[in-house]
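Of the protein chains in this complex, all but one are displayed in their positions.
Residue numbering begins at 1 within each chain, and the chains themselves are lettered A, B and C in the order written.
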Amino acid sequence: MTTAALSTVQLAPGQAAWRRFRRHRLALAGAVIILVLVLGSALGPYLLPFDDTYIDILKRFAPPLSGAHILGTDELGRDVMARLMMGGRVSLSIGIVAMVIAMAVGIVVGAFAGFYGGVVGAVLMRLVDAVLCFPTIFLLLALAALTEPGLITTTVLIAATAWMGVARVVEAQVRSLREREFAVAALAFGSSNLRIMFRELVPNAIAPIVVAATLNVAKAILLESYVSYLGYGIQPPAASWGNMLNNAQIYLTSAPWLAIAPGVAITLAVTSFNFLGDGLRDALDPRMNIP
Amino acid sequence: MSIGASGSEQVVAGARRLAEAHAPVLSVAGLTTSFMRERQWIPVVRNVSFDVAARETVAIVGESGSGKSVTALSIMRLIPQESGRIEGRVTLAGRDLLTLPEPSMKDIRGNEVAMIFQEPMTSLNPVLTIGFQIAEALIYHRGLSRAAAEAETVRLLDRVRIPAARSRFHEHPHRFSGGMRQRVMIAMALACKPKLLIADEPTTALDVTIQAQILMLLKELQEEEGMSILFITHDMGVVAEIADRTVVMYGGQAVETDATAAIFAAPSHPYTRALLAAVPRLGSMDGRPRPMRFPIVDKVTGTSDEPTDTPDTVSTAERPLLEVSNLTTRFPIRSGLFGKVSGRVHAVENISFTLRAGETLALVGESGCGKSTTGRSILKLVAPDRGTVLLDGRDVLGMDDRTLRDCRKQMQIVFQDPFASLNPRMSVGAAIAAPLHANGLASASQARDKVADLLVRVGLTADMAARFPHEFSGGQRQRICIARALALGPRLIVADEAVSALDVSVKAQVVNLMLDLQASMGLAYLFISHDIAVVERMSHRVAVMYLGEIVEIGPRASVFSNPQHPYTKKLMAAVPVPDPARRGARRQASNDEIRSPVRAPDYQPPVRQYREVTPGHVVQLWGEEWSA
Amino acid sequence: MARYVINRLGQAIMLLVIVSAIGFAILHLAPGGPLSQYAASAQMTQEDLDRVTKQLGLDRPLPIQYLDWFGRMVRGDWGRSYRDGEAVLSVIGSHLGATLELMATATIIAALLGCWIGILGALRRYSLFDSLATVGAMIALSIPTFWFGLVMIYVFSVKLGWLPAGNRETVGDGSLLDLLHHLIAPALVLALVETAMWGRFMRSSMLEVINQDYIRTARAKGMPEWRILTLHALRNALLPMITVAGLQFPTVLGGALVAETVFTWPGMGRLFLDSIGYRDYPVVMGILMFSATMVLIGSLLADILYAVVDPRIRVG
């Protein structure tokens, strides 16, 4: 074929997306910050001379940059930097694990609802609608107030309030993709429903799923902090950015740095994930490929 | 090619006369338009020059990517400034549009040069009434009062033959069909009596009968208004129908510019020759009972191969491969709290036909006639309400899922859009092998061999298996789709508008491939198409569908040479003939719209009677609705 | 249209039934109960506790309790608060005003400001303003609302003393000026996220619209740019904002809850928190049903409004 069609060289979806993504400087910055936060949380504690749970009651409320404690010490004389890093482990992993759970549930529900439509779809999507009727915070608080707080419960709870959005996105995608010729062709050449759903359709919804995933991480980190702020979160002495903030609020007037450090960390992490999601959205959405 | 010499001379002479009498309205010289891609200026239109004289229609014709639309947009300076660059000269009545300041350009647009676009469905603002959208040009450019503009708008709507113009003034675009919207666009374009109308593929999205109406209308209006038209199209039939002069574009360049008759009579550029050779011509198959390959012309040298007749592939001895009887598929339209059926789309209504092994039966008709639904119903991709489909004597519709999956190995489907037909996230090899894997028919290495074999069979190479769909052109993708359809060794292929979206030259090649495969594998095709000329070329038998019913069916030669049903006649008359010499025959410019197959829930379809014209050629008896 | 509305209402009622069942189950199956407080403080003996449990009907099987509650609710009797004995609807009613005041103020600020920023950003895409607005919106969406509230209190109430640290009014004052003074901080905190959302939605809606064919048509018609933007583009771009407003409702309600917590605002959010803490089942259920109803009505209204405004959907 030597037609004109070949004259406009097309890039692989991934390649083109990477080029578009690279141009999105904020998203790149977001990715870098996330990397720094993740590495910092993962490796940082090994580099610091302080243990995040070591209490030195004589050194309470040391302000930042005074002595060895870069970010100062908290109400029990623990190193804020060390707690920030350990808190990062908790907060980031809650964010990521909650996202993974929410994604898994959302994708399965959305795929089934979108593929089968009809009664199955209606029932599943009404369930989604029903859960969406509870404002997230309401649902989270109701659930949190009713269960024992902890790492796993918090993660699951946050996931439980986040899967509906994914389900909706996937449902819409699958529903429209189901009518696409390649899906009909797969049906025509005898693919099973599961095969069509998860081999043909879901991979094609990957763009919105990836975007939703990053935004969900951001949301989950925020939610963790809300839950902890309201007093149902990660149990002490483990640190999370949320419970650090919660503990700090009564010292807001006397030791504001205690509130500033985790607040900035949360904002930074959430902003980065949001930027990343935004960049991915632009990169993966071919409609944005208008010259 | 059989253009009447006298006819073409007449047209050429007329065009020359016009051109000499007036200075060109529009003169394009050395137009080069580039777009910024990857920080580089990539020229998309290169050094294009042509003139449009007063009252003249100039067509720019070319295949996708040839730069014809960009040329049109460049004249209007509608290329985004930040990412596009226009060079050269565009002179409109002595003024260079490319150097004009933007505010003055606004006075040109819509006033001296008007434009209409391909997609009537999206080109009108959905939240504004059509009257308003026309009137605002009048108010803005001609300073009319609101009332005067409204009166003028109604007059314009009348002129583009919109029935009940006054009452429709306040309606929004969604209340209009595609053809009517295009009339609205034309009315809008004519509002300020422009010197030049640029029509960018204005009929491409329309059905053939509607296309004919719009072309007629444009011609009439041009005569009344005395304006020039720059007509962008890919369809040589339309070119022959409307253009005085033609610019052939290829790869961003104007490769040939001449009077239309001259180009059709004696194309000088190899590409033009190749293009014309690939254009299917209705009536060119007279006297040939079997399908025929298209001649293939080399685009560089212009040399052509000799099209050969296809061998007789139809097996007459056995029982037909496919027997469809009384097939009916309706889609309920539900509304209300309990999903009460408030109406039904009678997509397929009581149709029956047979198809023999090695035979091609074409289903033709316009949008909404149910031809695609018929194809899908046969494969049980949609559930028919009634009727039987026998494949090799086995009842497809009554099968359980497992048997159906097994049976589908015998029949496969190829779709219109080669871009949508392949999963973009699957390599071509995986896509072709998917049917094998889905049915558990082959090991990995067996599948690899089979894929290689199939790729070669459809004219590609085995090493392409690792590539992804986006690396292929539309024609190649359609070959891949065909390869995938062949993977299970089917005996019947439903080709649902399989070549309709392809460029003319590619279309010819794919049709040739399908004919070759039929010859070598004895495939039966149910060839669903709205493109009558292609159907004529490639089918043994033809069934014409209208509102879900087959109104006429029979051997292709018989139906095309002796159409009986008024709809068949109308359909065939509407097909633009790529022969400027035959343009003279004016067709009746009706305002008929394509009727909707939506019926009330209690609608009882009438019992139809049929008449056999010649052996195998059957026509539905029609009632008064066609008598007018 | 009427049929559509009836259809949607039917769906909404079905949803409410599901919501109520989920809510009721979560609430009643969870550990603890309305009498834990008394059990702990040794002010009531086990006999007293058992008696009150029985008097409240909490000893019956859960499905029976649910059906009983549901039956009454359908008839308009949403039960009475265990805490103050008031009818649930009037308890909600007495807290609703404060929440609505907060939500409405924030939404109005956010819608106006957000739309303005979004439109400007879309028109001057990639300009400095657009970049700043994008980054700003992103950060606004990422700041934990309660933290921002705390910082506001610290700066404007504790350090500068310009704004009150919380509450809706000064007792005994309650003048409009006093009300507004108290409203500023919580409304701004709530409006921050809102504005960012509106801005982003508006921007992308506008961007999508200005790439549409009909905008090209308008340009080809020679319409001046401002007219294309205000008349042709904006009208279309604003349409989806109706849906955004409808879908935003749960988010705003959630945000209001957080703002109410930080600013001790006497609204539904506070009531909900307190009621959960006290296991005041009727009130918690009431608020859940009420907010679910509001959410559904919100989206229904948005859809109806959309249908009214968008000629494509408008019937007859």
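Note that in this section a residue touches a chain if its C-beta (ideal position, glycine included) is under 8 Å from a C-beta of that chain, and two chains touch if they have at least 3 such contacts.
Convention: contacts and distances are computed from a predicted model.
> What name does the UniProt record list for the absent chain among "Heme exporter protein B", "NADH-quinone oxidoreductase subunit K", "ABC transporter substrate-binding protein" or "Cytochrome c oxidase subunit 3"?
Missing chain, per its UniProt entry: "ABC transporter substrate-binding protein".
> Which displayed chains does the hidden chain touch?
A, C
> Could you tell which one of C:165, C:179 or C:305 touches the chain left off the display?
C:165
> For subunit A, enumerate the residues touching the unshown chain of the complex.
Missing-chain contacts on subunit A: residues 53-55, 57, 60, 75-76, 145-146, 148-149, 230-232, 235-237, 246-247, 249-252, 254.
> Just the residue numbers, please: which parts of subunit C touch the chain that's not shown?
30-48, 51-52, 55-56, 80-81, 83-86, 91, 94-95, 98, 153, 157-158, 161, 164-172, 261-264, 266-267, 270-271, 273-274, 276-279
Going forward, only the chains that are shown with their structure count from here on.
> Could you compare the number of C-beta pairs in contact for A-C with that for B-C and name the larger?
If we tally the contacting C-beta pairs, A-C comes out ahead.
> For subunit B and subunit C, what's the span in angstrom between their mean Cα positions?
51
> Going by the touch rule set out above, which residues of subunit C reach two or more other chains?
Answer for subunit C, listing residues that touch two or more other chains: there are none.
> For subunit A, give me the residues that contact two or more of the other chains.
Within subunit A, no residue touches at least two other chains.
> Residue numbers of subunit B touching subunit C in their complex, please.
76, 78, 105-111, 114-115, 117, 119, 122-129, 136-137, 140-141, 172, 174, 185, 188, 335-337
> In the complex of these two chains, what residues of subunit C are touching subunit B?
It is residues 3-4, 6-7, 10, 212-214, 216-224, 227, 231-232, 235-236, 239, 309-312 of subunit C that touch subunit B.
> For the complex, which residues does subunit C have touching subunit A?
11, 14-16, 18-19, 22-23, 26-27, 30-32, 134-135, 138-139, 141-147, 150-151, 153-154, 158, 211, 250-251, 253-255, 257-258, 261, 272-273, 276-277, 284, 287-288, 291-292, 295-296
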